[in-house]
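Accompanying notes for the structure given below.
In this view, the complex is presented without one of its protein chains, the others remaining in place.
Chain lettering (A and B) follows the sequence in which the chains are written, and residue indices restart at 1 in each chain.
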Amino acid sequence: MIDAHGPSSLLVLGGARSGKSRYAQHRAEASGRRPVLIATAEAGDAEMAARIARHAAARDGRWSVIEEPLELAATLRREAGPARTLVVDCITLWLSNLFLRDRDPAAAAQVLVETVATLEGPVIFVSNEVGSGIVPDNALARDFRDAQGSVNQALAEACDAVVLMTAGIALPLKPGPKA
Amino acid sequence: MIDAHGPSSLLVLGGARSGKSRYAQHRAEASGRRPVLIATAEAGDAEMAARIARHAAARDGRWSVIEEPLELAATLRREAGPARTLVVDCITLWLSNLFLRDRDPAAAAQVLVETVATLEGPVIFVSNEVGSGIVPDNALARDFRDAQGSVNQALAEACDAVVLMTAGIALPLKPGPKA
Partner (left out) sequence: MIDAHGPSSLLVLGGARSGKSRYAQHRAEASGRRPVLIATAEAGDAEMAARIARHAAARDGRWSVIEEPLELAATLRREAGPARTLVVDCITLWLSNLFLRDRDPAAAAQVLVETVATLEGPVIFVSNEVGSGIVPDNALARDFRDAQGSVNQALAEACDAVVLMTAGIALPLKPGPKA
């Protein structure tokens, strides 16, 4: 359980700058366990490096940070434990790293999703919504969009809880609001 | 009514790969009526043909499939009936087909929307959210985005129920969650 009586796996979805990372951080810090960030970004260009630095600065000394751009399932199996709350930030950059190396995103996603139920401690995934704009012009962007949507669906099914962030506000999708 | 006590018309909204088609399929199969797919895609290029083939493969023998890229209102009037549940997949490709042929999307949408209330059996529409990305560079994409948003609004008003799909999870919009 992430909180005292919360889920053991949580997927935080949302668009760019919707407050996903901050929400995941707060949930991890409120869990009463040691928060561990599994950062999938690679400091490959100045823009990204600046973002990583800002993120790191926003975190206090309680956090430990592991950088892992590719081998996410193995890292989760190794790092998960009852005294820690893992935060994977984010699935979208991990997927992008797979694309850049011509790895099969569907196969990697399946291994990741199958790992979720086997972990010995709580985990929070951060992932982007990228499918609600106009259809992209180029085929690679369309492929990426499809892969992102597929992994979001599979993770949402595997996780105990899912929230959708909009302007910093978390809307519960699973379990959902009362109809 | 789509289910025993469900609505007679349902609009399934969502971004790319959000699980719209699968949700619409499941609702149709659970309706106790014969499911009929009205497919608006045209197998005009390899990518699209591959998608159609995957969709067809996902459907078992209970389904019958009608391909209709343009004359949606007439097809709905002809095919609707109390023993069948129609699934229109999807409004976005239909709108794209209208654009490609320089037909007036607003006029066609109005005819379609007026048809909904007159049908003699249940119908499920699948349509894309395309307006939540950055403003597109070119005017045609902006026009398409506006047309899609307008037809989504009109269909949402005409249908008894509306859900928004995110990562395979249906969020009820109409009737909405309890505030």
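A few comments on the model shown:
Simple rule for what comes next: contacts are C-beta pairs under 8 Å (C-beta built on N, C-alpha and C of every residue); 3 or more make two chains touch, one makes a residue touch a chain.
Everything numeric here is computed off the predicted structure, so don't read it as measured data.
By the touch definition given at the top, chain A reaches the unshown chain through residues 14-19, 47, 129-134, 136, 141, 144-145, 166-169, 171-172, 175, 177-178. Contact between chain B and the absent chain runs through residues 11, 13, 15, 129-135, 139, 142, 145-146, 148-150, 152-153, 155-157, 162, 164, 171, 173-174, 176-179.
Assume only the chains that are shown with their structure count from here on.
Averaged C-alpha coordinates give centres for chain A and chain B that are 30 Å from one another.
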